[in-house]
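The complex appears here minus one protein chain, its other protein chains still in place.
Let's turn to chain A:
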Amino acid sequence: MPSSDSPTAEPSPAEAPAQGKGNAAKQPKGKEAAAPAEGSKLSGAELKKQAKAEKAARRAQALLEKGASAPAAAPTPGQQPKVDGQKGPKGQRQHQRGSSTSVEVKNLPVRGAQKTVPVPVAVEPKKEDKTVEFFRHLYKTRTTSIAGASKDVHPAVLALGLQMSNYTICGSCARLVATLQAFKRVIESYTTPPQNSLSRHLTSHVLSPQIEYLSSCRPLSISMGNAIRWLKLEVSKVDVSVPDAEAKKGLCDAIDVFIRERVTFADQVIARSAADKIKDGDVIMTYAKSSIVQRALVKAHEEGKKFRVIIVDSRPLHEGKHLAAALVRIGMDVKYCLINGLSHNIQDVTKVLLGAHAMMSNGRLFSRIGTALVAMEANEADKPVIVLCETIKFTERVALDSIVHNEIAPADELVIPGGPLEQWGDIKKLQLCNPMYDVTPADYIQMIITESGNVPPTSVPVLHRLGNESQG
């Protein structure tokens, strides 16, 4: 592609190298922070950049051609790099590509001579909203680099944000724990400015920018929301008279206790009681990867139970593959299939164990996209569906469908490198949609195993209320 690209870029030599440098400078930065990024994702991003460069070059050429006919050519090449320079630090916006480029085009003629006015008319139809209509309210741009982050954001949080945005840290609980650990470091490095008290200042001036940054990297999970609400409450309860160091220590200890109680111990309890449910000869089906399901399976295996596991997985994250690898490593009998093999395997299954992103107050399960299909098939085949979920994931929110509340991941994650989809952005009226979660109806769920006991889905609001009351 670069070879075909270069002749078009030639007419504007000032612009092409600038773009190239931008690429070169941006990439390693992204990589070092992004840790072990997935190959497919990165190359997708690269291709994107290339496509972008190509497009920009094409536009520049079009401008030049226009300019050649009119004497107003001089200002345009000079302006182009300026625009690119602006774009660089702003960071690469993944799915606002269409609109961001069109903004750039729109700006040009306004600043340039009035003679270039016809250009936007020709280019304007290209601007197209690639968002899916009924998910439009959910689109958010994701920050994928630390460039442009507020200076208030703590380095630990910066790193965490990047890890979240490229799914290095993925899963509701893992993100919750990582966030709290990062916040602990934020609190540790915090000093209350003079004429201010910790309880007044910390939340609004220090924690808020961190939270904002994290949610710009990836929308906060419901458990994170619960934990942050709790943390804010803790901070506000700190007595004004308590010295800074003591208050900070108190908060850090509280965070540790919170993690231990609500996650670590809860996981142990849940894993134990889920492992109890597994009998010799069982065939357990699970979907994608849930750390708590993995724990339960491993525990049952360690107890010497003989059972098989069928892991159902789906594109684009293929999380189940990691679970499969982990289980295979300890010598378990694993069968792996994608969602297309679901209905073939459901007949052999005796129990379905599912992880959760959140439990809604109306008893519905909010979990990785595809979970609802597994639960539906299991229900149809009369197989018990058991959800493993810590009470920290319970929420007072309700959901009837998967559209009102969801998270839309960047559509480019669906592109397979080298496949026909690579240039999908150029095809009019074609949209890719990549939601992250779906909502499983409560009737498909037979039991929820929590650290406070095994309950039916109807008891979710009760447990949630009890949990909150005890919390104070």
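Here is the rule we use: a contact is a pair of C-beta atoms (placed from the backbone, for glycine too) under 8 Å apart; a residue touches a chain by one contact, two chains touch by 3 or more; residues count from 1.
Following the convention adopted for this analysis, contacts and distances are computed from a predicted model.
Given the options "Syntaxin-42", "Alpha-1,3-glucosyltransferase", "Small ribosomal subunit protein uS2m" or "Translation initiation factor eIF2B subunit beta", say which is the protein name UniProt records for the missing chain.
Going by its UniProt entry, the chain not pictured is "Translation initiation factor eIF2B subunit beta".
Given the contact definition stated above, which residue among A:Ala324, A:Ile448 or A:Leu463 touches the chain not shown here?
Only one of A:Ala324, A:Ile448 or A:Leu463 touches the chain omitted from view, namely A:Ala324.
Among A:Thr203, A:Ser290 or A:Asn406, which one touches the chain that has been omitted from the display?
Touching the chain that is not displayed is residue A:Asn406.
Who touches the missing chain here, A:Thr144, A:Thr203, A:Thr391 or A:Asn434?
In the complete complex, the chain left out is touched by residue A:Asn434.
Out of A:Gly370, A:Pro410 or A:Pro457, point to the residue that touches the absent chain in the complete complex.
Among A:Gly370, A:Pro410 or A:Pro457, only A:Gly370 touches the chain that is not shown.
For chain A, which residues touch the unseen chain?
On the chain A side, contact with the omitted chain comes from 132-134, 314-316, 321, 324-325, 328, 334-345, 369-370, 372-373, 376-377, 380, 401-403, 406, 414, 416, 419-421, 423-424, 427-435, 437-440.
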